[in-house]
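As you look at this complex, bear in mind that one protein chain is not there, while each of the others sits in place.
Order of writing sets the chain letters: A and B. Residues in each chain are counted from 1.
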Amino acid sequence: MIHLRHATRRQVRSRARTAPGRGPRRPSRVAALAAVALALLAAGCGQRMPHHTEAELQGRGDIQGSIRFSWWGSASRNDKTNEVADIFEQDHPGVRVKREAADFSTYFNRLNVQAAGRNMPCVTQLQARQLNDFTDRNALLPLDPMIESGAIDVSDIPEDVLDTGRGPDGKLYMLPTGIAYDALTVNASLVEEAGAQLPPENYDWEDYGHFLESLRDGLPEGVSPANYQGGLPNFFIAYLSGLGEDLFRDGRLGFSRELLTDYWEMWVHLRDEGVTNSPDEVSEEPPSPEAGYVAQGDVVSDSGPGNALTPVQSALEGAHPGQRVTTLPLPSGPAGTGNILVSSGMAIPRNCGNVPTAAAFIDFWANDERSGDTYASDNGAVSNTRLLERQLNDPDLPETKKHELTLYEELVARHPENVLYPPGYTAVFESAFTRAFEDISFGHASVPEAVDSFFAEANAGLAN
Amino acid sequence: MSTAPGLAAVRTPRQSRPAHRPRPPLFGRRLTRSPLLLAVARHSGLIVLLVVMLYPLLWMVGASFRPDNKVFTTLGLFTGDFTTSNYSSGWSGGDQLNFSRFFLNSLTITVLAILGNLLSCSLTAYAFARLEFRFKRVLFALVLGTLLLPYHVTMVPQYILFNQLGWVNTILPLVAPKYLATDAFFVFLMVQFIRALPRDLDDAARIDGCGHLGIFCRVILPLSVPALGTTALFTFIHTWNDFLGPMLYLTDPDHWTVSQGLGSFLDATGQSSYGSLFAMSTLSLVPIVGFFIAAQRLLVEGVATSGLK
């Protein structure tokens, strides 16, 4: 922290210039006050991480005291999460789980500020997409020693799924607990009304195009066959994955400009064919799935989170009573399935002072039947296959949830590709991708121009 | 030093214009001089404008009484299916939502923040407006400087500081700085108000034997009611609506404020409930409206009657 000490000196000097030299308050007292504040600041920034013993790194030790636990979600998920944490507290008298919930859009901003203060919660929920923002800054503890010591049991989690929590060094930094996937969400009632058929099993992008065209003339006024989603990163990843291409290689974009040009030209073509809605509509679409166009009955098909099926169906029921929505895998390609898994899970930050309890909590979350039943795969299908079976066998499982979990099982059976997201994935790649396509849609750039500027921006940002 | 420039400006035309001819009205003949018709016209104009401006809010109120999954189905205000379930489930649905607590928390923080700002900003403003002291220019430049720096960049160092002080997850980071006049906007506002008060009142009080504290309490404060009212009102709104601060510092749901509670209705990765969001947003306006009605009398009437003339 050489630079920091340097800064402190500069700060003190410059304060001496502005602080009142004379006055009834002795300058020494004033200076002392400021010095304390600056010292605290400097200490906070240069603060060392706590030292962990070998046993602690293995998650062994007394399970007691308090830990903080943070996750993202809205009110209904918060309730389920709280219930699980309550059960854990009952199992371990003397343990307190302090909960910190926030909604997804603000969660990561807060987490970054907490990270700056070395104050991340002991059990921090992360997503594979943001995981390496944290591993890159060396903010997380590897979980492998805790797995070897038996503190965290992963025997019921499929290997493909577990791998989604690994960092670039191959170590496991996040235990995947809930696995989401994107799916083609289709308003089946409107398809039927248009006299068309759902895309066939293992359909590819060409089939999808035909499907959209078959819908074009039979839909009610104002309803489009598809959302104009050429700017949606997840859809493109499915396209890449179907071709067997890499999204990233060595921390840079792993695919060619030609490939992206083809992809975006395909979308422009779809729009010219009149099977999509307008870019204006897409850019104003609210982020919550149940306020989205498929859920409101304005669009027949779109790529969306598979675990949103239940809320989307409920919203559609309100907007157009009787209409039914379903989900299909995303289009496949020559190399197989287009779907990839998007896992969420739990990590232990380096600043955690109570690793054994944190490890015990993660183990409980991932393996305990009561935990699985209570949480009920609220944020993606539960990663533990034993718990997943229990849920699928539950006769009270709602129809849409059952569909969601069954589709998940199908997708996992196809061994989807695992994407190692580089640091800055969300902030750099996703936002640049969407923006570049918007430039095409709104006529600010041609497809090749947009591809070039996207490559330049993404590669520069990822190299940072 | 007497003639207000406005008056001079009015007089000039009279001198330059021939006095015998009345000036023709600017917009042709007046339509009417009947005060009743005029009032009706003004009221209807205002009401039309109000309806246009309040449409989004009225729509929100209407939507808050629709079933959760029918919220977005109409641009109209009311539909057939009326329900208050958004209010009951939003207020205390599940075990984490507890709006009676959130309202209490918000109210506590807001009241403490208002008191802090009133006290500390007026003290500070008195010094800058009435007293002469070393480094005054530099220090006042500092007040303005803090106004110009976007708060996002000081957020992280401040978090580190509060974390070191052990204040995270308490209301102190949101309240304590207000007692130390860190809201430069209000210092600036009050300096300008106080500087406008005639100094002869100070002098009179000094002759009566008042010190600076006496002048501040007996002369300046009573005359600054409008400024204090403005400060209180703006602090109320700002604190009540603040989301970023509570989000960072009040992590325990027991400490959540109303704005955090509202934030918990939407989530892109799970189930959102717009109905409850609109219902609770509607309710969250009630205290501010109440405070506004109370405070605006103070500040608007206060200026008129505080004897500044």
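Quick note on the criterion: a residue touches a chain if its C-beta (ideal position, glycine included) is under 8 Å from a C-beta of that chain, and two chains touch if they have at least 3 such contacts.
Here, contacts and distances are computed from a predicted model.
The listed options are "Na(+)/H(+) antiporter subunit C", "Cell wall protein", "Sugar ABC transporter permease" or "Phosphate import ATP-binding protein PstB", and the UniProt record of the chain not shown names that protein "Sugar ABC transporter permease".
Only one of A:D204, A:E281, A:D373 or A:D452 touches the chain withheld from this view, namely A:E281. Per the touch definition above, the residue from B:L97, B:I171, B:I194 or B:L228 contacting the chain not shown is B:I194.
With the whole complex as reference, residues 1, 3-4, 6-7, 10-11, 14-15, 18-20, 22-25, 30, 33-34, 36-38, 41, 45-46, 105, 108-109, 112-113, 115-116, 133, 137-139, 278-284, 286-287, 291, 424, 426-428, 431, 434-435, 438-439, 441-442, 444, 461, 464 of chain A touch the missing chain.
Counting over the whole complex, chain B has residues 1-2, 4-7, 9-11, 13-14, 22-23, 25-26, 39, 42-43, 46, 50, 53-57, 59-60, 75, 119-120, 123-124, 126-134, 136-137, 139-140, 142, 144-150, 152-154, 156-158, 161, 177, 179-182, 185, 187-189, 191-200, 211-212, 216, 226, 230, 233-234, 237, 241, 243, 259, 262-263, 265-266, 274, 277-278, 281, 284-285, 288-289, 292-293, 296-297, 299-301, 303-304, 308-309 touching the chain that is not drawn.
As a working rule, only the chains that are shown with their structure count from here on.
Remark: chain A and chain B have CA centroids separated by 37 Å (rounded to whole angstrom).
On chain B, the positions that touch chain A within their shared complex are 67-73, 93-97, 133-135, 138-139, 142, 155-157, 159-161, 163-165, 168, 243, 247-248, 251-253, 263-274, 276. Residue ranges on chain A touching chain B, taken from their complex, read 17-18, 20-23, 37, 40-41, 43-45, 68, 70, 72-79, 82-83, 98-106, 110, 113-114, 116-119, 180, 287-291, 296, 305, 307, 310-311, 314-315, 317-319, 378-379.
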